[in-house]
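A single protein chain has been omitted; all remaining protein chains appear in their positions.
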Amino acid sequence: MTATLLSKKQNRLPRILEHASGDKRFKILEAHMKKHQFKHDALIEVLHKAQELFGFLEDDLLLFIAYKLKLPASRVYGVATFYHFFTLKPKGRHTCVVCMGTACYVKGADKVLAAIEEHAGIKAGETTPDNQVSLLTARCIGACGIAPAVVYDGTVTPRQTPETALEQLKGWTGHGH
Amino acid sequence: MAARTLTIDGKQVSADESATILEAATDAGINIPTLCHLDGVYDVGACRICLVEVAGVAKLLPACTTRVSEGMEVKTDSERLRKYRRMTLELLFAERNHVCAVCVANGHCELQALAYTLGMDHVRYEYCFPRWEVDNTHPLFGMDHNRCILCARCVRVCWHIEGAGTKNVSGRGARSQIISDLNQPWGTSDTCTKCGKCVMACPTGALFDKGATVSEMERDRTKLEFIVTAREKKQWIA
Partner (left out) sequence: MDIDDLNEIAQKERAARKRYTLRCCMAAGCISSNSKGVKEALEKAVKDAGLEDQVEVRGVGCMKLCCQGPLVQIDAQGEGATIEISADGQGPLYQKVTPEDAASLVATLKGGKTTVQRGDPAHPFFTKQLSIVLANSGYVDPERIESYIAADGYQALHDVLREMTPKEVIETVVNSGLRGRGGAGYPTGLKWGTVAKTASPQKYVICNADEGDPGAFMDRSVLESDPHSVLEGMAIAAYAVGASQGFIYVRAEYPLAISRLQTAIRQAKQYGLLGSGVFESPFNFNIDLRIGAGAFVCGEETALMASVEGKRGTPRPRPPFPAESGLYNSPTLINNVETFANIAPIIRKGAAWFAGIGTEKSKGTKVFALAGKITNTGLIEVPMGTPLRTIVETMGGGAPDGGRIKAVQTGGPSGGCIPADALDTPVDYESLSKLGSIMGSGGMIVMDETTRMVDVARFFMEFCMDESCGKCIPCRAGTVQMHHLLNKILARQATIRDLQKLEELCDMVRNTSLCGLGQTAPNPVLSTLRFFRKEYLDLLVPDTYGPRQNGKAGAPPAAAPGR
């Protein structure tokens, strides 16, 4: 088993670089790294850009970044998994972020979240099997004045209730219970 | 190079200004318990076992990273410190699966030894019983995450002595984990040089030589110090 794994890994980097040469997004990413002069301290900036371009950070992408910034792969992986903003798995077509900050919590964000979880059949942090909706929670989006707030596809929406949230979700999934 | 005079547990001690409390105490023959500290690699002050009381400072300070200063009065042992140290160990034992009876490092384990010397005879917290994996893909070594205490010694030797950067910590909080490269099986790592320093550095049975069975995993830490000293003092240059 070890032998097959070894031969696989040795082909990995050239394969990624070849793949990258045909993908415009890698070019944009490399230009971004160049803007930061390929400095090590730009790693988080580069990961932000990579996630913006690709939606999530897959292994090949992390290896590409490690190679270009001349950083050990373990460092890139360690940083990418430390920060909650980065995701290593693909997201659904829609994202729903329920703010669970204190203000939202005391105003019933937990009930909104529970309703969504039940409706979509997934837990926070997961994506529906049909890849339609990713459900996430945030630690506070700073919209406490309009609590509870939920972010649907990047749009902050004020004063949510389980009912309004489900309505929004039904619009996405196209089926109601 | 200037000398500093301080008191440790009532004993007058002199140390170089660059020395840490731990170094000054060790020189003076005073034992401060440690866990994440490893001679030869830099200190991170993470395990909080070596916390000491310093007169005039409200907070407890880690002996391994705090530098000595003139007139400092250090207390390395008190009822309070012993209690905190025992509790820290209890938390560690409850966090992952430390079962000495079936461990390769039984009898050669720093965690076990500390529990003996600090008198931690039982754990009052609920065991978490997490299901961590055992990585046996490396041809020479194995890694059992169940026995890992996240001291990051292996990470430090891998980066700063071997310079390979294979090991790192991923995730955070209780979900932190020691990884190889992109969290891949150790055996598939591109960067591992198979030098074995991480295995030498591990305080528990988390990293072990393949083939070792219960109680057989003994380590030779002097090797690490030997390499570091040789490098710093350039002893091997012909």
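Letters A and B name the chains as they come in the text, with residue numbers starting at 1 for each one.
The rule is simple: contacts are C-beta pairs under 8 Å (C-beta built on N, C-alpha and C of every residue); 3 or more make two chains touch, one makes a residue touch a chain.
These figures come from a predicted structure and were not determined experimentally.
Trainee: For the chain not shown, which residue from A:Leu13, A:Leu88, A:Ala103 or A:Ile122 touches it across the whole complex?
Mentor: Here the residue in touch with the unshown chain is A:Ala103.
Trainee: Please identify which residue in B:Ile30, B:Leu92 or B:Ile227 touches the non-displayed chain.
Mentor: B:Leu92
Trainee: Check the options A:Gly55, A:Pro158 or A:Gly171 and report the residue that touches the missing chain.
Mentor: Hidden-chain contact among the options goes to A:Pro158.
Trainee: Which residue, B:Ala3, B:Ala174 or B:Ala230, contacts the hidden chain when the whole complex is considered?
Mentor: The one listed residue touching the chain not shown is B:Ala174.
Trainee: List the residues of chain B that touch the chain left out of this view.
Mentor: Where chain B meets the chain not shown: residues 44-48, 51, 59-62, 65-67, 83-84, 87-88, 91-92, 94-95, 124-126, 128, 149-150, 152, 169, 171-176.
Trainee: Residue-wise, where is chain A in contact with the chain that is not depicted?
Mentor: Touching the missing chain: residues 39-45, 47-48, 75, 78-79, 82-86, 100-103, 105-107, 138-147, 149, 155-158.
Basically, only the chains that are shown with their structure count from here on.
Trainee: Roughly how far is chain A from chain B, going centre to centre by Cα mean, in whole Å?
Mentor: It comes to 34 Å between the two C-alpha centres.
Trainee: In their complex, what parts of chain A are in touch with chain B?
Mentor: 1-2, 5-6, 8-10, 12-13, 59, 62-63, 71-78, 81-82
Trainee: Which residues, counting only chain B, touch chain A once they are in their complex?
Mentor: 137, 139, 159, 164-172, 179-183, 185, 187-191
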